[in-house]
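Selected chains from the complex are presented in situ; the others are not included.
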Amino acid sequence: MVDKIGKNKDNHGRLLVKCPDRPGIVAALSNFLFEHHSNIIESSQYSSNPENGTFFIRIEFHTENLQENRLKMEEDFKELATRFSMNYRFTYDNDRKRTAIFVSKEPHCLMELLWEWQNGDLDTDIVVVISNHENARGMVESFGIPFHYIPANKEIRKQVETEQIRLMKEYHVDLLVLARYMQILTPEFVRHFPNQIINIHHSFLPAFIGAHPYERAYDRGVKLIGATSHYVTNDLDEGPIIEQDIERVDHRDHVHDLKKIGRKVERRVLTKAVRWHLEDRIIVEENKTIVFH
Amino acid sequence: MVDKIGKNKDNHGRLLVKCPDRPGIVAALSNFLFEHHSNIIESSQYSSNPENGTFFIRIEFHTENLQENRLKMEEDFKELATRFSMNYRFTYDNDRKRTAIFVSKEPHCLMELLWEWQNGDLDTDIVVVISNHENARGMVESFGIPFHYIPANKEIRKQVETEQIRLMKEYHVDLLVLARYMQILTPEFVRHFPNQIINIHHSFLPAFIGAHPYERAYDRGVKLIGATSHYVTNDLDEGPIIEQDIERVDHRDHVHDLKKIGRKVERRVLTKAVRWHLEDRIIVEENKTIVFH
């Protein structure tokens, strides 16, 4: 399998590492990769503080016969990881992440994701779309993706989530994208998917946390509206921010104009966040993200 | 006196009107101006709601021998204003507004204003700068502008404001710009200058209202930082927003980086707001602004 610019995806991998900062980490990692016949393609690092801080690195590498060697490489890595107290993960281009999308009535974010995915710009398998409305079924199924309708409301939340979790497991989902899914998820649900749920909130957080952000932006008379993609935690709209963007508005824009303009921002902000997650460009550290562009 | 593009400023004026919307307003206004030998140069209008809303218009006009005729024109206008229940004001290029600037320690917004003013981009007389620190004196006086040092803190707020108000009157100030003035103004002070005080807040309001917005932006892990210029009302950071803008930041930016990046946004956001105010482009309506660019 060969991608657009001619790299053999079979031999590509990524290594993400987080550990206490101290001299010699980069040397140790690059020696390790060199000794395992791996060439570093791209590398980004960040240190929260030169003294006594935390060190983060993302390395993209190319290894001859990676598929045969990856198990041994991971096994060998354990010693180094222990030595430096590393929190780490290896991922491989060949193991495409499996993505589920939850959506309510408004389809624009779902559409943008499907479209980017069809263009080859999202390196994932979209394995299922779940909605509490029927209206997106036709479109989703036209892409060959299974669509599940699960009605939702406060009263039946527990049984809804049980069914949703069952489907997540059935489809072996790695990433759940809330593409304007307007139901609240319980802490029980969220606990199943730590740093695996990405939401789009239709405001520039922390402004307008909660419901009806466009209405409140209109009432406040702001001159810019925004959107924020973030990982979902137990605290509503308080999870680690991945990406934000804004668009200019003025006094002539009523609430329905803000919504229309906002849809464009939401589409591009959510898509970026999902792409970066899929490419393992994001490390969550406490309530923030480190994004290696 | 002739400005850069050759218009005689003596003959230029502006008319701002707000009134209940109903048919015939534009016709009445344009007839009035035509009959008073005035040519409409630029006109912008806005109606909050086609039915039963409020109508706003800003007209720039050119009148032969305006200086001789303006009193009669204003006198004649009263009948029309009464007929349509208009709230209005005439202003003239020749009557330059008189601006005071309050500043604390950080001089970047003050500098930008002085610079734009020196370039001829702010059509005003900057008549006085008042600060609770001495450090800007040299720079301000090098522009030939009087500088007053008035120490300020909570305990002496009342007497400080008394002195400030005295100076505002002595200098016949029309507009007061808070160019990073870090003292709170009391409702008594604000009451003297309704819609005449412009502040720059160093966040994208309503996010991070109050003190230390950059520190809080850093703690929240936002991906954009902003600045907001607004008219000052009694409610801290709640006044009508005039302009907002943002700049992108990332995980590598510590608080002092946010401040440095933020300075650039603050400078341009405040300067725009001040320019629009000086050009009578802003109408305040309840807690919002209508800005006719």
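Order of writing sets the chain letters: A and B. Residues in each chain are counted from 1.
Throughout what follows, a residue touches a chain if its C-beta (ideal position, glycine included) is under 8 Å from a C-beta of that chain, and two chains touch if they have at least 3 such contacts.
Everything numeric here is computed off the predicted structure, so don't read it as measured data.
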Number of copies constituting the complete assembly, 2 shown: 4
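The rule is simple: only the chains that are shown with their structure count from here on.
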Separation of mean Cα positions, chain B and chain A [Å, integer]: 42
Contact footprint of chain B on chain A as seen in their complex: 46, 204-208, 220-224, 226, 240-246, 250-252, 287-291, 293
